[in-house]
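Worksheet for the structure shown next.
A protein chain is absent from this complex, but the other protein chains hold their places.
First chain written, first letter: the chains are A, B, C and D, and each begins at residue 1.
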Amino acid sequence: MHRIGVFVCHCGSNIAATVDVERVSNALAHEPGVVHSVNYQYMCSENGQQLIKNAIKEHNLSGIVVCSCSPRMHEATFRKTAEAAGLNPYMVEIANIREQCSWIHKDVEEATEKAIVLARTAVAKLTLNKPLVAGETGVTKRALVIGGGIAGIQAALDIADAGYEVDIVEKNPTIGGRMAQLDKTFPTLDCSACILTPKMVDCAQHEKINIYSYSEVDKVKGFVGNFKVTIKKKARYVDETKCTGCGVCMTNCPSKKGLNSFNMDLNTRPAIYIPFAQAIPNVAVIDPEQCIKLKSGKCGLCSMKCGANAIDYKQQDSFVEREYGAIVVATGFKPISLENFNEYGYADNKDVITSLELERLMNAAGPSKGTLVRPSDGEHPHVITFIQCVGSRDVSGCGKPYCSKICCMYTAKHAMLIREKYPDTQVNVFYIDVRTPGKNYDEFYRRAVEQYGVNYIKGMVGKVYNENGKLMVQGSNLIDNEQVTIASDLVVLATAIEPDPSVKDLATKLTISIDTNNFLTEAHAKLKPVECATAGVYLAGVCQGPKDIPETVAQASAAASKVIGLLAKDKLKGNPCVAHANEMTCTGCSQCAEVCPYGAITYENKEFRIGGGKTEKRRVASVNPAVCQGCGACTVTCPSGAMDLHGFSSAQILKEVEAICKR
Amino acid sequence: MNNDMQLKSLIEMSATDVRKCMKCGKCSGRCPAFKEMDIKPHQFVTLLGQGKVEKLLASKAIWNCLSCLACVERCPRGVAPANVIEAVRTTVARMQGGDGITAEEIPAEVNEMIPQQLLVSAFRKYKK
Amino acid sequence: MQGLEKLMLEKANALLQSGEVDRVIGWKKGESYYDVSPATFTKDNLEGFVYNCFCGANLSKYLVAESKKEGKMLVFLKPCDTYSFNQLLSEHRIEKEKFYVVGVGCNGHLDMNKVYAQGVEGILSMSEDENNLIVETVYGQKIVEKESALLIKCLTCKSKEFAVADETLVVGEMKPANPNRFEEVEKLESMTEAERYAFWKEQLSKCIRCNACRNACPACTCINCVFDNNASGISAKANADEFEEKLFHIIRAYHVAGRCTDCGECSRVCPQNIPLHLINRKVIKDINENYGDYQAGAEVNARNPLVNYTKADVEAKEVVEGGNK
Amino acid sequence: MQEIEKNQKKPLIVAFCCNWCSYAGADLAGSSRLSYPAEVKIIKVPCSCRVNPIFILKAFQRGADGVILCGCHPGDCHYSEGNYRTRRRMGLLFSMLNYFGIEKERTRIEWVSAAEGAKFSAVMNDFAKTINELGENRRLEDLRCKD
Partner (left out) sequence: MVFSYYPGCTLKNQAKDLDIYARKSAQALGIEIKEIDEWQCCGGVYTSSPDDIAPRLSSIRILAKAKENGGKLVTICSACHNVIKRVNDDMKNNADINLRANNFMQLEERYNGETAVLHYLEMLRDEVGFDNIKKAVKNPINKKIGAYYGCLLLRPNGVMAFDNPENPTIIEEFIKAIGGTPVVYPFRNECCGAYASLKNKPLADKKSSAVLSSAKGHGAEMVITACPLCYYNLKRSGEDLPVIYFTELLAKALGVDGDE
């Protein structure tokens, strides 16, 4: 006999303003199986939970339905409440009458009717619920950090400092990421390398940290606490264990035409190279596209000159499989392609550059050794014009709809640094809005205007064109309601940023979701900003959304603390909502095993009594509950209906369908 | 027609969502006839958004807009300022005495090179 | 046909005598020439063994039960039956070691109702030659052309290949398969939704829910059918109304989707002459057109298209619109 | 909305939403206050591949006028490949239903991610509009199992 309690939450006025909660609790009181039905202002509050606990004991309830916000909000809360009152936590169902009802409907009558149907549906399902007990699994005490930029470095250091092993997988030959390419950082103008490279060295020297550079995540299997990850180590044609990073190979390499991607292709590098002086690991790598030996078989100079005998032209991609308890994704960003923005003349004029290119031009280790010169002729530019929001806040389909967040600040930084170093330079900035929320940020921008005399022009640029060697920047000056044309020597585009393209594949491998802009989706925009919907996977840095270095470091440390919290546990409770086969009706046809994405289903020949004292051997399926993740693919494939899913049984769902369709 | 109806008709004829405008001024930054416009392309969008019909209808810029659509092409928000200008121009041309060009003005202007298309189009554009 | 029957009998005798097999499954003569039914035979009792133009039944399904028994069995399978045999192997419902498969030639089998329909009455005896059925009646001899009385499933024969056989017995040349077996499905597809609805409403309203189709279907081998299982939520105690029949046939078609070899037994056994095969064949056509050609049972352990997928699969909407008008 | 109210009997729509993407998308539609008609009722399933054709048939049998399945975008399934299976299964099922004469507009699959609250609302509005225009599920009415 069912003894169901129904608890209708007002959620302040969030629900009660549009749903007549009194009517809902009264209507539900008459449902078969319901013995207790009440409403209360905040069910999730201490008092509300106490009310539920008391009712469970007082009315000896066999299950409860809470009509409240989405189960994604408070299902866990109410399950704990039930458990505290001695009820199996899986005898709890939530009717989502806020997100699916009060918040989207205006008419009280309509919303109340729908709330009643949703509550009835939950009751109907609950009548078929069975107490479930979650199994336990162990935790592999090692974390994987994907991406070796500042986010990955910070997360790895924090986790390692807490005493857990960490592997960093970085697709480039060195860790350091985008931050390694920057010259100075806002709002304090520290030298980027000065604050980053010590952390890179810490990673290299930390006994708990292992760096897989020039490597990619190939396959991911398993689940929280028990991930199995295959890492692909790309052939770098140099034995990492032998290379001393002396650089002799680089000076001797005859192929020097390859573009230097670390310098944003502004200059070239040898086919065998170390990306930059402070690279970690400080090991050379051969670009197979440029290497004469690898392409034609002739040459081999680097091998001859290498004192450590580290060159290995026959090296192949190799794979390692490692186990992890948690994963941090920190894959970072890239500037967008400018092919849709030819009005700024980027493709046709060498002296139209992106901000990241400017970083390299201003960097002492960059292609011009830190002297700001025009890429076209090496001359010092006297008029420099910056254009902000290139590709950001663009819904026309050419760019990105979001604000890239960092451009206002770095443009102010660039403007300031140029005025500081070359006071004879005129610096103009075309802007739509200057967005500088943050500690000391607006002050920083104002310094650019007030102290350094940077000429900020409110308005967007319509066209950049070359006339007699000058870059004519034609745009709006909205304050003066004028169209201005500024003859400039250098034009810098504050190019929008987007998630690194590798993130799409990775998201599929990790079964985490990405949004329409390819940013990874956090579990909750406000309350779970570093977690993913997939347990055990955490996010850090721009892969989750545009952010600057301070925010990235903060998020990386937050992700690390989540990982540490997870790895500190010895056992994890599993999900009891897993598949199970009815051996009496299973025909052993194997269709279910063929659709299981986890290989959780196996077959065995079992003896069954068939009456008359006889037995027969039959092939039947069995599910490993620790491996099953509860998707339910097998239940639909099974023609005999022998396969079912705890918590989402066919009978339960059919009961829900019937309850909804009852007119 | 009263102001409200005229506004409604202008919005309808413009067939563009002026609320999407983020006031960046790119349209006016690109406009090749900017200096000849008493109301600038971005202002057409803003004024329509504000419902300032009279100001729009009094504009002389509608006769100087070249219909080159440069403002439409590069708008980051997918707004079409040229559509607003054309809606205003059509509205004015449809009004009594609103023609931007008359047949009488033409004979002196025609030279032997003038393409038919220019005449046809100009009359379509500027006259009721 | 008599020639083939003789060869089969010899084969059965030989294998039984040598101890190669313990039992034989084939067809047994009943009261009259056209009254034949599947039966098992042993070494000492081969009486009534027959193979004539009325032996249209697919013997594969019987093997599920036979496979559980001790010893090895000789089974005679027509080309179309061999696909069912393979499919059952793939689904672990039978074991190959338990059977010696002899493929027998086939030129189509007859539907006695179609013979009656030609005005044949007062039957005394029958015989057949290559093309004709010769009926002696109280009114004299009648010749019925075999072509004119073929079973539905033989009219749209899908294959004359033996998907599996330890050896084959074929006399003469087999007539080729019919390459246009989807014609009738296409006709239905080209109708409007309303016309199709009217067609199926009329057809399915004839269903008496006798379960003959399910019992004959070699893909329906569940120990406990969902329709008989109260826990399934769809069990039908009695025919509540028309929808139950529709539900039954839709779900049955879905359960055998990707597994149905298009053997046509469902339509052959339907006492109400509902063209049930047109439902299964529609699914086969959709699979072929959207997910690549697939013939269930052509290969053992081939992956059923319903447990497979590709990332480039078309959206559901396109499947619907691709086939149906 | 007005149009819907004109009809005496409101249509009934059952939406199966996967827990990881579409149900979260529905939540986002809710917290963003993006309305959709009240006749849409959601049933949560762990993955769209949990939806057995029987559930859909049952819904129609019990008087639903439209059934919609929502899952993660292909490639984004929380269980890697569940939605790919859904796409095949439902392609064949919907085609079969249409073959029986059931209007193809009454069945639909949409891929809605957790971030697509606006899409969820738009899809439900559009589906409700379509079903409303189609009217009651008359073609199946005499086939319904009346309790």
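Rule of thumb we're sticking to: contacts are C-beta pairs under 8 Å (C-beta built on N, C-alpha and C of every residue); 3 or more make two chains touch, one makes a residue touch a chain.
From a predicted model like this one, the values you see are computed outputs, not experimental measurements.
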Touched by the hidden chain, restricted to displayed chains: A, B
Listed residues A:Tyr90, A:Tyr212, A:Phe341 or A:Phe386, member touching the removed chain: A:Phe341
Residues belonging to chain B that touch the chain removed from view: 9, 12-15, 32-33, 36, 63-64, 66-70, 72-74, 80, 82-83, 86-87, 90, 100-101, 106, 109, 113-126
Residues of chain A in contact with the chain not shown: 339, 341-343, 345, 347-348, 397, 463, 465-468
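Quick note on the criterion: only the chains that are shown with their structure count from here on.
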Neighbouring chains common to chain C and chain D, by label: A
Chain pair with more C-beta contacts, A-D versus A-C: A-D
Distance between chain centroids, defined by C-alpha means - chain A, chain D (Å): 29
Junction residues of chain C - those touching two or more other chains: 226, 232-234, 306-307
All touching chain pairs, where touch follows the definition stated at the start: A-B, A-C, A-D, C-D
Of all residues in chain D, those that touch chain C in their complex: 53-54, 57-58, 61, 74-75, 81, 84-85, 87-104, 107-109, 139-140, 142-146
Complex contacts: residues of chain B adjacent to chain A: 20, 22-31, 34-35, 40, 42-43, 70, 74-78
Touch list for chain A against partner chain B, complex: 343, 389, 393-399, 432, 458-463, 474-476, 478, 481, 483
